[in-house]
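Every protein chain except one is present and positioned as in the full complex.
Right, chain A next:
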């Protein structure tokens, strides 16, 4: 029997979701008033590409990701995954949130197998749990409980929980935001190499300019709330990238200007 994982290694680049966001606007009702959060966002994300959303805190990045994941529906506009409207969550689109949100009553292994369990695939695809744990370097902590993990380890476990499902679109909402500088730099390059090996489409939200430029092929800079797309920066640099690369430094200056910080930095 050919497993999905085996089939994928033969055709590594065909599995990413083709994501299309068309004229999406969204708002929340807050104290009887409407709070506009997203305003006419249109964006095409090619299959297998890595796109970063960069914007000030509170502008609506997480809101947009929830729409992409199918956890919420937009007030206006539509989102398409491979041409099909996104109307609800789907295991091919997996989210890694800023907080690892591991289930505290399950061990690391129990958390990682969650997606397989939810879809009744534990028996047939159990080998993926071990593989995902090895991938993030947590195989020795399989039987630990979340409260026994450090912040970085917990976030790795959350990443393994996402990867076990063999996602076609990996949605990451500031996944490294709460980690210390060293762990963060390590995980930035780990996520990039995971993406390069697996071929999924990656959508990363961050408010860290450098992180966006180091990891993504395209950086979408957003405005203050209600968020619009201010500019899309193409980062045509091969991996691994170096943070002191003069082209990246120039792009960083441009991004900071777009975010309204050009003069201070």
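In the analysis below, a residue touches a chain if its C-beta (ideal position, glycine included) is under 8 Å from a C-beta of that chain, and two chains touch if they have at least 3 such contacts; residues count from 1.
As a working rule, contacts and distances are computed from a predicted model.
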Name per UniProt, for the chain absent here [options: "Nitrite/sulfite reductase", "ABC transporter permease", "Anti-sigma factor antagonist" or "Molybdopterin-binding domain of aldehyde dehydrogenase"]: "ABC transporter permease"
Touching residue (missing chain; options A:93, A:128 or A:168): A:93
Hidden partner chain, touching residue among A:165, A:188 or A:206: A:165
Sole residue of A:28, A:103, A:126 or A:239 that reaches the chain not shown, by the stated touch rule: A:103
Positions on chain A where the hidden chain makes contact: 66, 69-71, 89-91, 93-95, 97, 99, 101, 103-106, 114-115, 117-119, 145-147, 161, 165
